[in-house]
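The other protein chains are all here in position, but one chain of the complex has been omitted.
And now, chain A:
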């Protein structure tokens, strides 16, 4: 085979494979969640910051005693994030506003296409048909890739345990409640019904209906409907979401879209490069044997004294 033909064949073959892979990659980004997935709509205009949801989560998930009681308002002085001991926290925003403070509950948002799941190389995470993103501590190696991958800064790491390092986060009460169609503990205890449990598709309609019926009460946006490909937890707010600690710079594409084009190249590299380089290697060898290695000859001549 001539060198030119060989390179031509490589180029054509490589392009074909690359195009095929990329098309497949694009198709995988259009997943809009399981049709029967459940979710929770958080109406921040209803929340009064009673922290009952935190207490209910603590008892339901058998988490350790909190540092202060669940009716201690001093925790609102600092913005908190979920930890391995508290799968959900309530933060206070806009407290200087005359309209009164706005409280926001934070927990795992249960993405349709979770970045934690994508980033996990031992498949410790599962997105269930019910919408929950659950976690298998038995296979987790404690690499904490999921903590870096999560766009909402949610998974908490159990730094106290040296022997069994595991990542902890809200699992939508999957084992004890969601599996049986029941709402999570935080939803059930909320006195203000700031949390509404139901099918995700229905909740999106409900959220837009609330905005339509009382437009003066809400900004016209349902956070989580489209962010990072959609999440099972949806939020309504009276002011811009950026004022309530939400990341409003997130794309509507799932996090995996940022890397899937690159990942699509990996099989191409693996399949073509060995053939390409062994071809080049053989070509060189062949030329050496035929005595056409004039470069080598000339080099040898040059080095002669």
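Here are a few things to note about the model shown:
As a convention for this text, contacts are C-beta pairs under 8 Å (C-beta built on N, C-alpha and C of every residue); 3 or more make two chains touch, one makes a residue touch a chain; residues count from 1.
We take it that contacts and distances are computed from a predicted model.
The unshown chain of the complex is recorded in UniProt as "Cytochrome c family protein", chosen from "Cytochrome c family protein", "Acyl-CoA dehydrogenase", "Aspartyl/glutamyl-tRNA(Asn/Gln) amidotransferase subunit B" or "Ectoine/hydroxyectoine ABC transporter permease subunit EhuC". In the complete assembly, the contact with the undisplayed chain comes from A:75, out of A:75, A:102, A:154 or A:204. Of the listed positions A:32, A:193 or A:242, the one in contact with the omitted chain in the full complex is A:193.
On the side of chain A, touch with the chain left out of the figure occurs at residues 46, 48, 50, 52, 55, 58-60, 65-72, 74-75, 77-78, 80-81, 83, 86, 100, 176, 180-183, 185, 187-193, 196-199, 202, 205-206, 209-210, 213.
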